[in-house]
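I have a structure here, written as structure tokens, and I will follow up with some questions on it.
All protein chains but one are shown at their positions in the complex.
Here is chain A:
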Amino acid sequence: MSMSTLTGSRIRERRLMLGVRQTQLAASVNISASYLNLIEHNRRRIGGKLLRDLAAALGVEQALLSEGAEAALIATLREAAATPLGAAAERDRADEFAGRFPGWAQLVMGAHRRIGELEHIVETLTDRLAHDPHLAASMHEVLSMVTAIRSTAGILADTREIEPEWRDRFHRNLNEDAVRLAEGAQSLVAYLDRAEGDEARASSPQDEIEAFLRAHDFHFSALEAPGDPQATISMLIDAGNFASASPRVMMRALLERYAADAQRMPLGAVLAEVAAVPQIDPAGMARRFDVDLGTAMRRLAMLAPDHLPVPLGLVICDASGSTTFRKPIEGFPLPRFGGACPLWPLYSALGRPMAALHMQVRQSGRGAGQFDTYAIAQPIGPQQFDAPMLVEAHMLIVPEKTAQTDVPTTDAGQVEGVRQIGVTCRICPRKDCIGRREPSIMSEEF
């Protein structure tokens, strides 16, 4: 039985929990009790307004009725089955598997995610492996653990009859390997953090600025007060210990813009607006403060983390497509070097100046998240005759609150109405992409 066909059971379960009679609930949503009875026994599929009305009457989120708690589990099983390794899996029976063997399903899900995490590390490090013996040795250790976990999990999942002593032994092995894997991954991350720190000290002005912004969580309380911000900006820059004049100049421009945005959109009023509106709404914010969309996006993205209901990412690029500002967000990696994916709405906006684009996107690859993006390209500089028009594009990145696990998909497994994008060609597994600039390092081994 598919996930959506269990909607009726969830409606019934919720109604009984609330102690509401079938006739009462049916009347409240203007349907007959007999029709509700058919729905509750999963003999009628529902959606749209009726599902919304029932969810409202039962006081629950619509997604809880349509997807249920097992949605994430089933979605991950389907994701695992959609990989080349899952070619033989009965993809259309993932929900049945999860229902009949929830423990095994959790195990497969955990192993799939674990492999995904490690594959991600492999992708990131591939370029460095050939040149760094310490890294190569660490990766060997990690990949050995992944191999052991994958093989053991495969045995547990695929072997119909397995003796209890073997089952127990494999469970112990899985646990041991998971612990070693976690330690190995932590060790690698610590090593990379050190390496990244070394690089940062001798890196580009852009890198220095990003490190400075990260250290401040992209928010500067000292610039929120009214008045001339120049003295505060100088103090902040002096405290930044920048290696050269270039990042100081760039940082001053960025902080001056921050201060100007703060003057036009005072913090107290912005926070009141954020609290009053249930969703991130850059257009509504721009209207409320009579500012352009770019300003509203910057202001939202640079609020303190505890002021936001969800973390927000922001990318700004100039007319050449070069990134001039990056605020990363989990699940939506922003490449440090080279060009990003040309399918990003940021670049679509560049081609259509002043057109506000709202687009759902999904990053390619295992475990990638789905996001709402808001993008616009706006002219910069004073208006003047016979001068080239330069534009700057902003893209605000908002995580989807509700995972889209039961939405229609195309034959290629893509979610309808959601643009499939990547990070950058080099690590993008997507095949037959018209935007590809260079081959991916994601070889068949990965």
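The rule is simple: a residue touches a chain if its C-beta (ideal position, glycine included) is under 8 Å from a C-beta of that chain, and two chains touch if they have at least 3 such contacts; residues count from 1.
Operating definition for what follows: contacts and distances are computed from a predicted model.
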Among "ABC transmembrane type-1 domain-containing protein", "Two-component system response regulator", "Methylmalonyl-CoA mutase" or "K+/H+ antiporter subunit F", go ahead and choose the protein name stored in UniProt for the chain not displayed. "Two-component system response regulator"
One chain is left out of this view; which of A:Leu6, A:Met139, A:Ala349 or A:Val398 touches it in the full complex? A:Met139
Selected from A:Ala81, A:Ala98 or A:Ile115 as touching the chain missing from the view: A:Ile115
Which of A:Glu40, A:Asp95 or A:Asp177 contacts the chain that the document leaves out: A:Asp177
Which of these touches the unseen chain: A:Arg150, A:Arg264 or A:Arg436? A:Arg150
If the hidden chain were put back, which of A:Leu16, A:Leu85, A:Val277 or A:Met354 would touch it? A:Leu85
At which residues does chain A meet the chain that is not included here? 85, 88, 115, 118, 129-130, 136, 139-140, 143-144, 146-148, 150-152, 154-155, 158-159, 166, 169-170, 173, 176-177, 443, 445
